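Only one protein chain is missing; all other protein chains are in place.
Entry: chain A
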Amino acid sequence: MIFANGDKIITYQEDASVIKNIKAQYDKNGLHIENPYIGEVAFTKNTVSFYYDPVVVMENENTIEPASYIISIVEPVLDSVSGGK
């Protein structure tokens, strides 16, 4: 499950084993997410969360849905690591 966690965070929540794989990949290569809008990436046993500034995304990407924009960046990467789970 991926969702907007408030107005500044996108959180992906899954089984601990899936998050463990994602964390391993993140430690290895940063998940190859090179996006200027994504700041801190925070892990718990069951979640990985991406911090962003919605106003910057709205202004620079000319969008009123910054959460959808960030999800469109991180979701394919997470799916590829988790096997689409």
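FYI, a residue touches a chain if its C-beta (ideal position, glycine included) is under 8 Å from a C-beta of that chain, and two chains touch if they have at least 3 such contacts; residues count from 1.
Methods note: contacts and distances are computed from a predicted model.
*Asks:* Not counting the visible chains, the remaining one has a UniProt entry; which protein name from "Peptide/nickel transport system ATP-binding protein", "ABC transporter permease", "phosphoenolpyruvate--glycerone phosphotransferase" or "Allophanate hydrolase subunit 2" does it give?
*Replies:* Cross-referencing UniProt, the chain left out corresponds to "Allophanate hydrolase subunit 2".
*Asks:* Among A:44, A:60 or A:80, exactly one should touch the missing chain; which is it?
*Replies:* Per the contact definition at the top, the residue touching the missing chain is A:44.
*Asks:* Applying the definition given at the start, please give the residues of chain A touching the unseen chain.
*Replies:* 1, 3-9, 11, 13, 40, 42, 44-47, 49, 54-55, 58, 64-67
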